[in-house]
Structure formats: C-alpha cells, structure tokens
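The following block contains the structure, expressed as structure tokens.
Shown here: the complex without one of its protein chains, the others still in place.
Showing chain A:
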Amino acid sequence: MNDREPAVPIGQDDILLLQKIDTICDVFEKAFLLNPDVRLEEFLPDWPHGQLRPLLAQLLELELDHRRQRGDCPEPESYISRFPDFAETISEVFDRCESDAKKSLYSTVEAESNTQIERYHSPSSGLLPGSVIAGRYRIASILGKGAMGEVYRADDLKLGETVALKLLSQDVQAHPARLRMLTNEVRLARTVAHPNVCRVFDIGQSEDSHFLSMEYIDGEDLQSLIRRIGRLPLTKVLELAQQLCSGLAAAHEKGVVHRDLKPANVMIDGRGCAKLTDFGVARKFDGEADSDGLMGTPLYMAPEQYFERQTSPQSDVFALGIIFYEMLTGRHPHHVTSKDDLRQWLSDPVPHAQRETESEEEALIWDTIQWCMQPDPKQRPPGVAAVARRLPGGDPIARAIASGTTPTPQQVVAASNDRMLDPKLAWTVFAVAMVGLLVVAGLWTNLIDKIGLSDSPRALASKARDSLQSLGYNQSPGDEAFGFEIDRDYLRYLTEHQQRWDRVTDPNPPAVRFWYRSSPQALVPRVPDWSGESYLVADTARPAFDTPGMIRLKSDSEGRLLELDVLPTVGMLREGDRGDAASSDFELTEPWERRLLDAAELSNLSDGKLLTERSPELLPSGYADQRKAWELKSSTESHANEEPDLRVEAAAVGQRPVFFRLLGQWDPGSSLSAPNAAGSGTLRVIIILVWFPILVAGGSFFAWRNICRGRSDLRTAKRIARIMFGVALVVCLLKDSHVFSALEFDMLLATLAAALMVMAFVWCSYVALEPDTRRLWPRTLIGWSRLMMGNYRDPVVGRDLLVGAAAGVLVGLMKLLNSLLPLWVGGVSDSFATIVNFSPLMGMRVTLAEMIAAAGFGVLYSFFTQLLFLMLLRVVLRTNLRAGVAYVVFMSLLVASRHHQFWLTMAFTGVEMTLTVTLFMRFGLLAVAVMHFVRLLLKWPMTVDLSWWGADAGLFAVIAIAVLTSLGLYLVLATPTSALTSADSRSG
C-alpha cells in the first residue's frame, strides 16, 4: 500500500488541471512508445511552478515505469541535473517508486495486489496523550505506527497497569474485513500464554474506534536492535534463539501459525527477554497447509508460502531460520531488491556460513539455520522443538534439571538421545545376545535329553488311557486334563543327599512326572489360584478330587505308572460286592495287583531287584476293599547304598485297582493329595497376609497424593493399565480350561475380575511411582515414554530392546548355569524347578498365552517390584551407588536363601542383580522390562533337535527373542546418532 501525499484538494480547477496533466501524459506516453529517446523537457509547457510540479511528477513516474520495464536503471541524479528546481520532487518520486518496490517486499501484505493502488495518506486517529479511551485507558504516548494503525502506550485505570493499545486507524475502522482481522488476531493471540509471547488481553471499542489491548513491552524490536548494533554476540543469539523457539512452540502447540515472523515482530524487553508480537495475519492451523491468499512479509516468506500461498508451521520455521541468520550476521541472508531477485533467491535460499566457524556452538547454529531454511518444507525440522534441540543447550531435560524442576512427561519424550550405541557396540551386543541364545539352546537340548521327555503330552495321555483300560477302566471320560510336573520333594531329597545328576533323570524314580485326570463331568477349576499354572486351570488339585468316577494318574515321562487314585462309583461298588470280574465287555484274566504292577513295569524285575510283600500302611482317598503293599529292595549289597528303597502301596474295589503309589523316603508319609505346606509357620502366614494390604494401602496413598498435586502422567497410566488389562484377559482366556458348562460363566466372571484387579493395580502403581522416577532418574523413562506414546520406531526404544534382550539372555544363561553347574560338579540343584516352565509345551494356544504373559510379567517385574525397591533404598540411603549395592545384596539374599546351594546362588544372583541395576540406571525401564521378558522366555524347554515333539515352543521362543534383538539392532542402526529422533515427528 502506498502512502501518498494528500495531493489535490477537490475543486473544479483542480480537476481541470488534472485533466490537462492527463492529456500531456498521454501525448508523452505515445511519443515515448514510438521513440524511447524523447526527452521530458519537450513536454513541459509554460506553467507556473506550482502546476509544473505535479506534471513533472506524473511524467517522471511514467517514464520510470516504462524504462524499468525495458530493463533500464535510471538514476535520480541525471534527472536532478536536468531539472534542478524540482530536485525534491524528483527524489520523492524515486523514493516512492523504489520504496514501493521494496515496501512490497518488506511490508506485511494482506492480499495479492499486482497493481499499486493510489492511496492517500491515512489520517491518524489523532489521539493526544491524556485522552481516555473506553473510560478505562489513558493514553500516555505513541509507540509506533503500523500498517493497520497506531500503537500507544496507555495506563489501564482500572487495574493500574501499563498496557499497549493498538488502534485501528480511522479510515480502516469502517472496513469489516479489518475488524475481522483484528478480532481474529485477538482470538488467536489470546490462546497463547507464554513468557516469550506478547500477551494480548482484549479487544475494545471506544465510540467508533476498535482497539486491541496487549502487554506493554518496554524495549525495542529486534530489527532496530540489529540495525543499531549489527551482529549480536553468540551467547545472546543462543539465548534469544531458545526463547523464540519456546514462544513459537507455545503458539504451534495451540495450533496457531504466525505467518509473519520477522525481526520487526520480535520485541526485546528491558530484561533481554524476547517476545513474539503481531499475530495480525496468524491463523489456526489444523493439519493441512492452508492457502488463503498471500499473507506475510515477502522477504521472510518460505518458498511454498510465496509461490503457492501455502502456510504451515514449517513456514514459520523458515522465517525463524532467517531471524537467526540476521541475529548472527546483522543482515538479511540475501541482498534482494526486487521481486525477481526474491523469486530467484527462494529457489535456493539455503545460506552458507560466511566464514570459518570459530566454535562448535557456532557450527551447530549454522547447521540449524541451514536446516530451517531448506526449500522443501518436508526437509525442514518437523517442529520447533526439534530446532530447539538442535541448538546448543537445547535438551529439555537438562534444562529442567538445571532449573530444579521435574521434567514433564512431554519433556522426557522430547529429550535428546544420549548414551546411544555406536554401530560397532551395537553389533557387539547383538552378537553377544545371539551367541548366548545358542549356548542356552544347547544347554537346554542337553537337559531335555537327560530328562528324556520323548513323548508328547498327548501321547502320554493316550498311554495313560491305555493303562487305565488295562486296569479295567474303559469308559470314555467326560473330561480330561493332563500336564507335566516336577517332584519337588524328591529334588530336595536328592539335593540334600548330594545325589548325582543322573539320579534326577533316572526314570526310576523320576523328578519330572506326567499327570492325567479324568472325570465323568467337566473338570471346572472353581477355585482361582495365582500360584499355579494360571488363574483358572485344571491341575492335580483343582477341581478337588471329590466326584465319584474321577481318576487321577501319574506316570513318568515314558508312561510307566507311578500313582493312581480313583474315586469309586456306586456301580463299581456293586460290581465289587457281586464279585464279578469286571464289566461285561472286558475279560480280566489276571488279578488286579498283577495288572497294576504291569502298568508300573514292576512285574518283571531285573538287576537283582526284589519285590517283597509287606503290610499296607496307606489308605486310599476313597473306598477300597482290598489293600496290598510291597517293598522294592536290591538283592545285592553293592547297590544298597546308592539306590534308595522304594515302597509300593496299592488298593482295589472288586477287581479294579483304585489306588497305587510308588514311594521313596522323601515322600511325606501320609500325603494322598497335593501338599499344602505353604501355609504353615506363623511368621510366614503373617508376612503373606500382610504384605499385600500394605502394598495396596501404600500405593493408593502415594497415588492419591500424586494426583492431587498434579504430578502424575495420567495419560500413560491409563494406557498401560488398559494394556495390562488386555494382557491379563487374553492370557487367562487362552490358558484357562474352558468347558462347555454353565460354570464357564462363573469362570469368565472370575477372569474379568482378575483382569480388572490387574488393571487397577497397574494404574495405581504407575501413578504412585512414576512421578518420583521422573524426578530422580528422568532419563530412565525416555525409551519407555516414547514407546508408550506410540513411537515404536524410535532409536532409543531400539537401544533398550537390544540391550535388554542381550541382558536377558545373559541372565537366563546364568540362571541355567546356576542350576546346572552343581550337577556337573557332582551334586544336584534344587533350583532346577525354578528354571523350567513346562506349560508352553501344552499346545499352541498355551504357548501364545505364555508369551503374552511373559511380556506382561516383564513390565510388572521391571516397574513395580524392582523399581519400588530401588526407590525405597535410594530414599533411605541417599546415593545411587549405595542404593544399588544394597539392592543387589538384598535381592541376592532373598533369592539365595530359598536354595540349597547358598553361596553359588548368591554369586550368580549377585551378578544378575548387578546387571539389572546397571541396566536400569544406564538405559532405563524399558530395557529392564525386555530383560525380564527374555529371561522368562528362556525358561521354556528348547532344543536344536527339531524332531522333538515340543520343539515348536522352544523354537517360538528363540525366534521371538531373535526378532526382538534384531529389531532393536535395526532401529539403532537405522537412525544416525546426530540426526533427529522419531519423537520429533510426533511431539514436534
């Protein structure tokens, strides 16, 4: 827009004059078009000076226009020498023409105007200091003049503060588009409240004038500052740059794009604080680049803004880059004087450093500037936060810590990546994990070989059915259940007596057993039990052995009978009474005890073993009318010490056996059903009963407190709670025994209740613990937070995956070694039971459930158990080092005390716990969770011999771990260390 002098008062004479001038100009133009060498002088009539002046002005403008179009660059001096009397006019004309050209580059444009419209000077609102506006503001002084009006300093009489008022100038008042823009400015600017943004308070009206009230900033704008002192010192540049980033980020967060960023719109107040002002052409940005007209200042427009009228947060970032450049060098990146120049520059706007950068910080700033000023918006930083991070001193966590505040969850996510692994290290870790995995697989293969699980559960179940048939039970059962178990009493006995390893694997008697149950009705485990296989799974103890017709059978891994329990039915009793041999369709030729001993393969003994009769001592759980017992002794003396003595007890109803036991010295004498020894001992009972309520109460208290203080990250808590709910639900649904019975409903209800409890527990714990973790060790939450926010391609996440998996492999390996070493050396380790998890072998459904459960447990263990301990210790012992040591010692003691080989276990667990603590402190929560996941997975029996029936499960586990580790490696390698993280693309 041009400001022109009020040229002509309107009167008839003036119109006549204008007409005359017009005529002369026409003639001149026609002549000029024919012959460009015509001279102005020829067209000047003999008029008074006052009339000649406007004529000359018009003619000159005309000539300049035409000559410029031809590419000439006329100079004012030549004209001044020709018309010395009109020197002023000539300079004015030149200034106007040039400033028109430049102004259109420098001044904020609101719409396209290819033509320049004659505008007369807009009359000022003419407010004098002292006048009161809207009954509330008293004008103090004028601060400046803008395109839309003037800015005054005023006192707010109501609040007693100094404010700045931006008034719409009179001529602009009546235009509703202007008013609309003002209202828009106020509305948008008001949503941004930030120390680096000039606060806008309100819009007001006084008589017919509208005005905007905003924060009064006692200082000057950046443009005048730079003009005054040139280049700014580096520290100042960094400081202001960070402040600008903060302010702009605040605006972008509210969805507001400024679109007119330039040094003139940056105010520096008395304390040196930068503030963004003038949201006059701002707009709300809703995700798509908008094109609603050419808005902004041409010299600061991004290419897509200038050429395609598309604005987005990236175009603001471009302008930011230019501002940084100006602060650093004192001038605009390019010497642009016309629109063509501008167009050319915008096709390649990236500036190069002018001189050798003196410091690393300066190099970083240049780097940032170049990044911001990329012509393609997609190549620029995806958000202002990325710019801030690239600048030296831009890590939000470091800043938060330096200022003594707790970083917010967003700051944690936005933190810079440090402690990344360089490619060599990453490959090394990967290699360690893979090698460890192979070693573990090898050890397992060896172990399985020794245990001798050569038959699958189904095959063994089929063998059990065959045994039962041979014993006289040939009715198809209503429902079946079966599985593997470990005879812990036997193991303990072996350990205590320092027996050799092959004792364990010696099939007679074995430590790993197969159990089988059948029942005429559905086997519905009505009682939930967390310590067992899963929540609601049928096992040896649930449902209770109480329905007539129920059969429970245990065999070794090859199908030899070890135990039998049958609850006789009425039918069986009647048969027994009648003395019939068996049911009609079965010929029983042998007496029942022979059949039993056949099934137990005790009939034809070798190796000098003898079966001698003795009096029975045990009672069956049901009813029996005949009882027998034997002793298994070795005849020769040499074996007597090595092999323990075994007893055989049996009973029958009629001709059908209902009871059988193969017992050693280790079996508790009167046990007929699963022992329930866990409940004994007053101290133990107290601890068991009390620890959970304490945990719940304490957790709830802390959670409540954190919520009240607004410290918690409720969003992530909700998310993780929901995930764990899903995990619990899925695991239960997959693993539990489902029956086609009305009782299934009860079971589902119980499952739902359990999942809900898990969810509540997880949520409560997260809310209670996470804020303090964020306060004490914010870096440990980086990978975790990013994953929770959905950035699963993030390199920090990858790092945690890789390192956690490797650590998990090592820990699993150590646990295996802990159990196996004593065996190789000549003893038995009773920790064998804790390193094996047989359930994945029971079918694909269960395998899947186990894997999901392992993931869930990984999270639970990592966060809740260990974190809690660590934190408590930290609070008590004050330093990380002491807390870490105490943790290691305490946990090792806790674990080792349960095992016979105390010192060995202590050593191995010590290493494991140290690894855990180091992993946590150095890498983070996510790494620890992954470690636990992998460790749990390594408890699955696996083998390199793929023909084994259970090879699937182990293979699944190995593949899962390998995939996880490879994924971690890939994520780490895929993103170079110095570049931005994928967190930028989301949280920007």
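Definition applied: contacts are C-beta pairs under 8 Å (C-beta built on N, C-alpha and C of every residue); 3 or more make two chains touch, one makes a residue touch a chain; residues count from 1.
Methods note: contacts and distances are computed from a predicted model.
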{"item": "Protein name (UniProt record) of the chain left out of view, among \"Peptide/nickel transport system substrate-binding protein\", \"Peptidoglycan glycosyltransferase\", \"ECF-type sigma factor\" or \"Cell division protein FtsW, lipid II flippase\"", "value": "\"ECF-type sigma factor\""}
{"item": "Selected from A:L18, A:A87, A:A522 or A:L877 as touching the chain missing from the view", "value": "A:L18"}
{"item": "Sole contact to the chain not displayed, among A:V132, A:L159 or A:A177", "value": "A:A177"}
{"item": "Chain A, residues in touch with the chain not shown (by the definition above)", "value": "8, 10, 12, 14-15, 18-19, 21-22, 25-26, 29, 33, 58, 61-62, 65-66, 69, 111-120, 122, 171-172, 174-178"}
